[in-house]
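As you look at this complex, bear in mind that one protein chain is not there, while each of the others sits in place.
Naming follows writing order (A and B), and every chain is counted from residue 1.
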Amino acid sequence: MKEFVLSYVKEHQHNWKTQPLIIEGEDFQDCIMLVFGKPRTAVFTHIDSIGFTVRYDNKLVMIGGPETETGFILVGEDSKGKIETKLIADPNAGFLCCDFQRVIDAGTELVFKSEFVETGESVQSCYLDNRLGVFVALQLAETIENGVLVFSCYEEHGGGTVPFLVKHLWENYKIRQHLVCDITWATEGVKPGEGVAISMRDSRIPRKSFVEKVISIAKEHSIPFQIEVEGSGGSDGRELQASPYPVDWIFIGAAEENVHSPYEKVNKIDIKTMLKLYDVLVNKL
Amino acid sequence: MKEFVLSYVKEHQHNWKTQPLIIEGEDFQDCIMLVFGKPRTAVFTHIDSIGFTVRYDNKLVMIGGPETETGFILVGEDSKGKIETKLIADPNAGFLCCDFQRVIDAGTELVFKSEFVETGESVQSCYLDNRLGVFVALQLAETIENGVLVFSCYEEHGGGTVPFLVKHLWENYKIRQHLVCDITWATEGVKPGEGVAISMRDSRIPRKSFVEKVISIAKEHSIPFQIEVEGSGGSDGRELQASPYPVDWIFIGAAEENVHSPYEKVNKIDIKTMLKLYDVLVNKL
Partner (left out) sequence: MKEFVLSYVKEHQHNWKTQPLIIEGEDFQDCIMLVFGKPRTAVFTHIDSIGFTVRYDNKLVMIGGPETETGFILVGEDSKGKIETKLIADPNAGFLCCDFQRVIDAGTELVFKSEFVETGESVQSCYLDNRLGVFVALQLAETIENGVLVFSCYEEHGGGTVPFLVKHLWENYKIRQHLVCDITWATEGVKPGEGVAISMRDSRIPRKSFVEKVISIAKEHSIPFQIEVEGSGGSDGRELQASPYPVDWIFIGAAEENVHSPYEKVNKIDIKTMLKLYDVLVNKL
């Protein structure tokens, strides 16, 4: 993913309104930051994915929280070659394995096989969470004048890169405003096709004053949005909240159906309003 | 709460023995620190509260860990006006809502309605945890010569301000000693009216050498206290423990009955001994 983003940037940046400073390398592990102009706001999109690690005898443990349904197709590669296999899951017994014909190297990572389906109305694929966040960030790159686009890792599994990213952003640019550009759940309160979700809370609660500022900007610009209020779930916001800097954060993103499965599905209206809202917020905040 | 504390300080500080440096503003979010003299010790009192966030269709999610009993009266305000409503809870089903006659704006915060009852022996109200900690800190302000009074946020829900507060205190004053001035639970080992509780542990364990120092000072000054030993629960101490500074912390506070309900009740002897112990510790530690 890092290589993909870097090569995309190299290929397209000559068309961008503002040329970014590209921050990456050993001190940033597998993360990238694109710094445009004089930034006041950072947009966090995570580039890691949920999946599985092979244990012994083709048993599996989870990376993040994937859906586990017998029959899901998994792909990967180990020292003996390419792997395509089926998931076998007994959630009640907490049992997970795959039915590959040979023993896969312990430690091998398996991910859902992509079956991309696009219609006039929606896109469907595994890993829209958070490839769509990355898509929005890279679209934003074309016109953004001031701001940082951050591509983070480990969001799906325990965190660990946001702490050094937010440290760098605070110490070098004193950035206080962080937008978590990620995909959320369709629920009874956030429905596909009714606009990007602005999350007032999940397991963590962002500061009310910042949430209200974001909502009033969305209203002023007549961007269709939905309010999300959840009691669980988390994002890069969790580590932004825990950081030793007085920063604000908020989660803003389209909602998907079939969360963390091979069939994540997002309505295009929600993607378009997500992009539109980010475009406005990066300029107005 | 921030405004209340700031205006209280402005109104009363002319009577205080020592004039504090008042630290607040954008870099400290909704927190305040009062720095007196040459501080060696900081007293942490949290100013946030438990409660509920309204979800969709008047369903609720918790802020922190409130007691949930059908009939508790909740108050708040949204775009359509003031709200006073009853909690309806089915803890087994994990179901929480309120019975208000119209749909409340999603994201609205509701808190317990205060019914303050004072007798010769005790005070009873919601939010004694941690308004009493704030009370003790503001009493302490009258005579303290050296020390910091810290008013923190997010203690009840995931934390997030202690990291930047302790960073400031370490980098500017090298403060190593932190007292968590908060309210705990009455139990079979900590009984109302038998003195302030000194906690030897909750879910986290403070350093033995520091705990023993505090206990020996309490004994020397003949302040009635009780030892608390719990296996669960937490406080601002959790984030002080996790901070990247070699600081010590200990929880010291009165115990309450009816924890996190509208009927939190504290014996006045425990409040008086709490204040007395803080007064001694800030001077002697």
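By our rule, contacts are C-beta pairs under 8 Å (C-beta built on N, C-alpha and C of every residue); 3 or more make two chains touch, one makes a residue touch a chain.
Here the structure is a predicted model, which means the values were calculated and not measured.
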Message: From the list B:47, B:211 or B:254, pick the residue that touches the absent chain.
response: B:211
Field: Touch criterion as defined above, residue of B:40, B:113 or B:201 at the omitted chain
entry: B:201
Statement: Contact with the hidden chain, among A:81, A:107 or A:120, goes to A:107
Field: Residues belonging to chain B that touch the chain removed from view
entry: 176, 187-189, 200-201, 203-205, 207-208, 211, 227, 229-231, 238, 241-246
Positions on chain A contacted by the hidden chain, ascending: 26-30, 53-57, 61-63, 106-107, 109, 154, 157-161, 163-164, 166-167, 243-244
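What we mean here is this: only the chains that are shown with their structure count from here on.
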- prompt: When the Cα trace of chain A is superposed on that of chain B, what is the rotation angle, expressed as a multiple of 5 degrees?
  reply: 120
Task: Would you kindly tell me how far, in whole Å, the mean C-alpha position of chain B lies from that of chain A?
output: 35
